[in-house]
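Missing here is one protein chain; the remaining ones are kept as they sit in the complex.
A and B are the chain letters, set down in written order, and residue numbers restart from 1 in every chain.
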């Protein structure tokens, strides 16, 4: 076959049809981010912080309103097959927006740290240099953080909606690139922060290369990057499946990296520990939701055919088991609270992967329920971490947390609520989530996964409860960390997170119902 | 292979012209050598002496180069639009306008923040 002849084929082009209304949540998010850059360019330095925070919160709220307006419309694939707007998409987008709103309240906090936010006065200046002291004295701030994170939110909204691999790649980069940067901007412990940014960037770029190679293979297999077309080719194969299998494996590596599943989890603890804590909370919650949404869409829409499922399911099950073991065992050995929560995030990715591998509608609904309840709890947990401070930033070493429950009962109690939820204590939202996933996995016929998951949960309960014990049953340290008094915004965020964690554990039926209704609708 | 014959012929003509020009220049032109002619060429200005240790670029150069590359490459999206300009019509024009607008937003940021100032 000669490849030279191909260049002679020409195509008449038809102007594509773009349904802007259905894309409005993402357009609003990206538009807000672009406006934010204009604010950075033209607004006076003193006023930027206020304008940026207000703009971002209004943008997220407007985008959420757009999602609500679209809820209930018929599921459809818009923009020439690039974006699927269906129940699952809208549910995840709504979740991401709610979580982003809560996360932004924590990110914008200035009261906990001498009227400064968590970000360096100027990202480019060397820590400890005269330039940095000067910028800090003048009260400069890296307000670019807000437009950057809005770009990230836009990417997260597009990621689970993407119905072809090109859109998915663009969304992946739109959500990742700003995060790489923001990770390196912590005000305190800049060294750790910059190292985290470097590691996150290099590994992230590496994994997106795998994603792309997989996409190229699938394109070669199906002649299209559209998930629906790929599904048709999988159902009625016209060629050998070598390209398909290589493509799925490589694409899967890229997606599992974002999800934070073992053995692609190596970046998670380092990045979670080094990044500014409010950003860590945002990443742990929102990125995970977006990435799981994309993973579910690729597996269900693109590879949901039986012959393909039989190929990827055993591998994904193995990944789920490894992820749970790695997350559970390594979390035990941590002495840094942020690192421990990172391993807990890996462990939770393992539970979610169980739901992903059981392809029933019940399992999909369970995954959809688990994502928001987990996201809200992890944001709350990281928000509490921002309050416990030493001279050089947050006191993240667990030994410093001894007796915190006596000195600061409210933050400690809030953290205890989140940790007990992670541990799967009944009457918390995550208990219901775990229960739903395990039940769905049993119904789908994989008891082995459930056994591993229950054992991992027991292990996890130990290290979550250990923190609670350290906080409440040890004597306070003589020179213990100080507890910052947060602004009303962070108090609200914490209250919302704690309330949601308990309320959805006691009365989960509303969200379960919504998840059930949304999971079934997947535009193909 | 037939499609490549004209390309090959063009290549031969171009190569022949190049060889011819060099030889003719050497044969017919005047030969006056001086110090300036033996100097290494640097855009017609006095060559900067090479610093010890291979030399380092000022970081300003890096910033400008990076900005150039990013803005330069973004424009690549105009090419596919130019190819299908006719059939895309007003829709394509409006979309491209929006695209350029977003690039200009980034440009405005760089400009206002002094990214384009050398000193």
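One rule holds in what follows: a contact is a pair of C-beta atoms (placed from the backbone, for glycine too) under 8 Å apart; a residue touches a chain by one contact, two chains touch by 3 or more.
Everything below uses one rule, namely that contacts and distances are computed from a predicted model.
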{"item": "Protein that the absent chain corresponds to, by UniProt name, given \"Sarcosine oxidase subunit beta\", \"Nitrogenase cofactor biosynthesis protein NifB\", \"NADH-quinone oxidoreductase subunit K\" or \"Sugar ABC transporter permease\"", "value": "\"NADH-quinone oxidoreductase subunit K\""}
{"item": "Residue in contact with the excluded chain [from A:43, A:65 or A:212]", "value": "A:212"}
{"item": "Option touching the unshown chain, where A:118, A:197, A:320 or A:453 are the choices", "value": "A:197"}
{"item": "Residue among A:30, A:64 or A:169 that touches the chain left out of view", "value": "A:169"}
{"item": "Positions on chain B where the hidden chain makes contact", "value": "59, 62, 66, 69-70, 73-74, 76-77, 79-80"}
{"item": "Footprint left on chain A by the chain that the document does not show", "value": "1-7, 9, 11, 13, 123-124, 126-127, 166, 169-170, 173, 177, 180-181, 184, 190-192, 194-199, 201-202, 205-206, 209, 212-213, 215-217, 219-220, 223-225, 269-270, 273-274, 330, 332-336, 398-400, 402, 466, 470, 473-475, 477-479"}
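Keep in mind that, in the parts below, only the chains that are shown with their structure count from here on.
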{"item": "Residue ranges of chain B in contact with chain A within the complex", "value": "3, 84, 87-89, 91-92, 102, 105-106, 108-109, 111-113"}
{"item": "Complex contacts: residues of chain A adjacent to chain B", "value": "4, 12-16, 34, 37-38, 40-42"}
